[in-house]
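My structure is below; once you've seen it, I'll send some questions.
And then chain A:
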Amino acid sequence: MTLLEFSRGPMLHFALFVFVFAVLWRLISTFMLGWRKRKSEWRTTSGSSAVKGAIAVGNRSWPHPEFLERTAFGEAVGYGYHIGLFAIILLGAPHVIFWKNLFGISATWWPTIPSGIIHVISVVTIFLLLIATIRRYMHPPLRRISNFDDWFTLVILFGLMISGVMAVFGLGGRYEIILAVHIISFNVLLIWFPFSKLMHAFYILPARFFIGYTHAKKGAST
Partner candidate 1 sequence: MSTATQNLSGAPAAEERLSPSEREERAMSEFAHHFGAYTATNLESCIHCGMCADACHFYIATEDPKYTPILKAEPFKQAYRRESGAFAPFYKLLGLKKKVTVDELEEWQELLFDSCSQCGRCSLICPMGIEVAEMIEIGRRGMAAAGLAPKALMDRARHQAETGQPEESEKPYPEVLREIGKEHDLEVKLDKDKADILVCLPRTDLDQNPESVAAMIKIFDRLGADYTFRSDALIAENYGYYAGSRGLQKRITSRITDAAKKLGASLVIVPECGHAYTALRWQAAEILGERLPFRVRHVTEFLAEQLEAGKLKLSKVNGDTFAFHDPCQLVRKGGIMDAPRQLMDAMDVDLREMHNKKGFSFCCGGGGGVNDLESAKDLRNRAQTMKLREIDDTGAKRFLTSCSDCRVSFNEAGENQDWNKKTESLIELVATQIKE
Partner candidate 2 sequence: MTETIPLTIKSAPGKAATIGGGVQAMAHEILSHLERLHETGETGAIDLKSLPMAPDEFHGIKKMLGQGELDLTVHMDGPTRIRETAFPGVWWVQHKGENDRILAEYIEIARFPDFLSAQPDHIAEAVRHLRDRLEEQSQGAA
């Protein structure tokens, strides 16, 4: 079995299994920890609070202008690499094929972005990730609260991005080896995902909803 076959065969299977298993484990156990019944006299009904909660899910994506002066740079970098990553993962032709094969769907509607643009996005995204990393190291509060989780996640992302770019541009060795390294880093990401901060991809929805909901009940700012 070649490295490539291993990476997209047994290892991918294992990684997907771990991913699904542990993500559900973490989410289910979080949401089953019990809910406190609140007894205060609320300003709004549960229904309209829920609507406000749903709005908060979207609203929090855009920072309040009051904070922008201090956070604009961090926001821009964060936004930048998130958009970059999603564009590459969801709209890059080889990835689209990967997802289609993974889920066994034909999905002819699924669009792709021309590779040339994806290449540019990739390089920009790596650059932004680099800035984010430097910022994490240089910015005092960020550095103070960073832990292994943050750094290791960045390492995986870099591995993934750089191996991907190398595979595409035919750098650093034979394509199938680099491709295998790329897929292996993806597998590592899948396995690491449920145990790491990457879970924010899932928690972001309930967390934003809750703050929107509870603040709406008090009439507090969201």
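The set was built so that all candidates are chains of the complex that A comes from, given by their letters.
The rule we apply is simple: a residue touches a chain if its C-beta (ideal position, glycine included) is under 8 Å from a C-beta of that chain, and two chains touch if they have at least 3 such contacts; residues count from 1.
Because the structure is a prediction, the values reported are computed rather than measured.
Student: For chain A, which of 1 or 2 is the touching one in this complex?
Tutor: Candidate in contact with chain A: 1, the rest do not touch it.
Student: With touch defined as at the start, can you tell me which chain A residues reach candidate 1 in the complex?
Tutor: So the residues of chain A in touch with candidate 1 come to 25-26, 29-36, 38-41, 43, 56-57, 60-61, 63-64, 66-67, 70-71, 74-75, 78, 139-147, 149-150, 195, 197, 199-200, 203-204, 206-212, 214-215, 218-222.
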